[in-house]
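With one protein chain withheld, the remaining protein chains of the complex are depicted in position.
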Amino acid sequence: MSDSVQLIPGNSLITETPEEGRALAIKMSRLIIKITQPDAAVRERLRPIYAEDAAMLIAIGQTVAIEFATIAAANNYWKK
Amino acid sequence: MSDSVQLIPGNSLITETPEEGRALAIKMSRLIIKITQPDAAVRERLRPIYAEDAAMLIAIGQTVAIEFATIAAANNYWKK
Amino acid sequence: MSDSVQLIPGNSLITETPEEGRALAIKMSRLIIKITQPDAAVRERLRPIYAEDAAMLIAIGQTVAIEFATIAAANNYWKK
Amino acid sequence: MSDSVQLIPGNSLITETPEEGRALAIKMSRLIIKITQPDAAVRERLRPIYAEDAAMLIAIGQTVAIEFATIAAANNYWKK
Amino acid sequence: MSDSVQLIPGNSLITETPEEGRALAIKMSRLIIKITQPDAAVRERLRPIYAEDAAMLIAIGQTVAIEFATIAAANNYWKK
Partner (left out) sequence: MSDSVQLIPGNSLITETPEEGRALAIKMSRLIIKITQPDAAVRERLRPIYAEDAAMLIAIGQTVAIEFATIAAANNYWKK
């Protein structure tokens, strides 16, 4: 594990809006891939593989959905 | 990440009805694919691949189910 | 997306019994496949593929389990 | 869908013990496969396929885990 | 289903510590495989297949994570 990678930007799950919470979910899921594969050159090589593969795009969607569920709960679903 | 993509239409998880919540789950899951693969031409090429593949259709269903779980909780299951 | 597909029969997650909730979970998961692949002929062609494939049957089971979790929570687990 | 299949034995998620709740999770996950593939002969043919395939056994475990989460919550985790 | 398999050791989700809860999650996930494939010789044959396959090890991790979520909730996260 590369200790220099920040895993949660801002070190908080709280966001102003659902939209920002969704963006955080995407970032958090990407940072797990970054810490697991710290070599940027390898990650760049893998990008077109998953971005042009329907099954992998769907799997990315599942991951973001799971991260977002946690963030949404943390923000009490942004209810006023 | 293309910053111009809106991730959550209306920037809210709150909907009037379960039906609208379900439609939002579908849209949110599609927008993750859109932001991951911003090239519309590639997405168009992938569409018949997943739409005619039983395993991928099932995986899409799982993704929508996870998104919907969050939306349903946000709306307190639309209980009166 | 075919706008003519109803995504949640009755537009409600509330059911009288767990058994009806389970049937709703099955229907909701099937309607996602229907809206993603609106061509009935294609869906008919895919049916024997997943119905005779052990891995896909298991994946369908996972999807229904996720949908049912939401429905069960919505009904407070049908506790009296 | 074969309407004659019962989806939840006893039409209840409530069980006396965690052990019975776990058995119910297994039964519920099997009944989804039964309703999706109503032909007993086909199911019998598929049985050795998944029972001797490590990946499918793991996937069955995931399905049961998801069903059990719902049953456990319904029973308030069998706390006294 | 082999009725002689115990599905939850001790017939309880309550453990003294998170560590014991984690061990229980592992045991519960293994017992589902045991009941689905009761033949010990087959299970022994499958062991090196999944233990040397990266994708299957990851899938086992997902299963344990789901089981653990339930156990952790049952124990109120071992908060004092």
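Every chain is named by a letter (A, B, C, D and E) in the order it is written, and numbering of its residues begins at 1.
To be clear about the criterion, a residue touches a chain if its C-beta (ideal position, glycine included) is under 8 Å from a C-beta of that chain, and two chains touch if they have at least 3 such contacts.
Here the structure is a predicted model, which is why all the values come from computation and not from measurement.
Touch, as defined at the top, links the missing chain to these shown chains in the whole complex: A, E.
Interface residues of chain A with the unshown chain, by the touch rule above, are 1, 6-8, 11-14, 28-29, 32-33, 35-37, 42, 46, 49-50, 53, 55-56, 59-60, 62-63, 66-67, 69-70, 73-74.
The chain not shown here touches chain E at positions 17-19, 22-23, 26, 50-52, 54-55, 57-62, 64-66, 68-69, 72-73, 77-79.
Just so we're on the same page, only the chains that are shown with their structure count from here on.
Of all residue numbers used where chain B meets chain C, under half belong to both copies. The two sides are thus made of different residues. Work out the mean CA point of chain B and of chain D, and you get 27 Å between them. Chain contacts: chain C has residues 50, 55, 59-60, 62, 66, 69, 73 touching two or more partner chains. In terms of which chains touch, the assembly is arranged as an unbranched chain of neighbours. Under the contact rule defined at the top, the touching pairs of chains are A-B, B-C, C-D, D-E.
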